[in-house]
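Take this structure first; my questions come after.
Yeah, one chain of the complex is gone here, protein chain that is, but the others are all in their spots.
Take a look at subunit A:
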Amino acid sequence: MAKSALLKSSIAKKVAMALSGIFLMLFLAQHFFINMTSVFSADTFNSISHFMGNNPLVQYVIQPILILGVIFHFIMGIVLELKNRSARPISYAKNNGAANSSWSSRNMIITGAVIFAFLGVHFYDFWFPEMVYKYVDVNPLNEARYFHELVAKFESPVRTALYSVSFILLSLHLWHGFNSSMQSVGFNNKYSVALHKLGYVFAIVVPFGFIFIALFHHFNH
């Protein structure tokens, strides 16, 4: 089989979508654990953030891969959505999707688009100022700044609300995305029931944990 045929196949696309999703979920998990330290210890949060922000492997290898992963996942999501819409040119006059599938599974493009828009806001809030601080203004290293920068951002009730709503959409995206990614890579066996439960726990704990962190700093600044 020609490699070009593999890359064009529907299964290869869904596996690529799943693998990029799994990669983003792993990133999300580590982001969650690091941010959660800010609730318990400003010093720990500062130390980890300083490491992540200045380690060459993280900055120059993992960070670009992460950004490419997000862009790939988003573009592939749109490509698949357009292809899927073209597969049914005439819609049903009456379609009862709720009878056989979850809302989150049918609306991944909507929740995904909201998350992507949120990432724009999130980059504007944290990533761009960080890049300017380090690489444009070339400020001296300051390990103690991260916690205060985080808390300062969540003083705004508008930003806190915006983040919280976005995390609810993230939860809905993960509700389907976690288990869907496992199915796409071919994982469906006697352990799947337990894995499904883990997926639902992940889809609740991580996004609502992020909401908790945002609210915690909003009310404790």
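Methods note: a contact is a pair of C-beta atoms (placed from the backbone, for glycine too) under 8 Å apart; a residue touches a chain by one contact, two chains touch by 3 or more; residues count from 1.
Assume contacts and distances are computed from a predicted model.
Visitor: For the chain not present in this complex, what protein name does its UniProt entry give, out of "MoxR-like ATPase", "Histidine kinase", "ABC transporter permease" or "Succinate dehydrogenase / fumarate reductase iron-sulfur subunit"?
Guide: UniProt lists the chain left out of the view as "Succinate dehydrogenase / fumarate reductase iron-sulfur subunit".
Visitor: Consider the whole complex, including the chain that is not shown, and state which of A:14, A:134 or A:159 touches that chain.
Guide: Reading the full complex, the residue touching the unseen chain is A:14.
Visitor: Per the definition of touch given earlier, which of A:111, A:166 or A:180 contacts the omitted chain?
Guide: The one listed residue touching the chain not shown is A:180.
Visitor: Under the stated touch rule, tell me which residues of subunit A contact the chain that is not displayed.
Guide: Per the touch rule, subunit A residues meeting the hidden chain are 1, 5-6, 8-15, 80, 83-84, 86-97, 99-102, 105-106, 108, 176, 179-180, 183-189.
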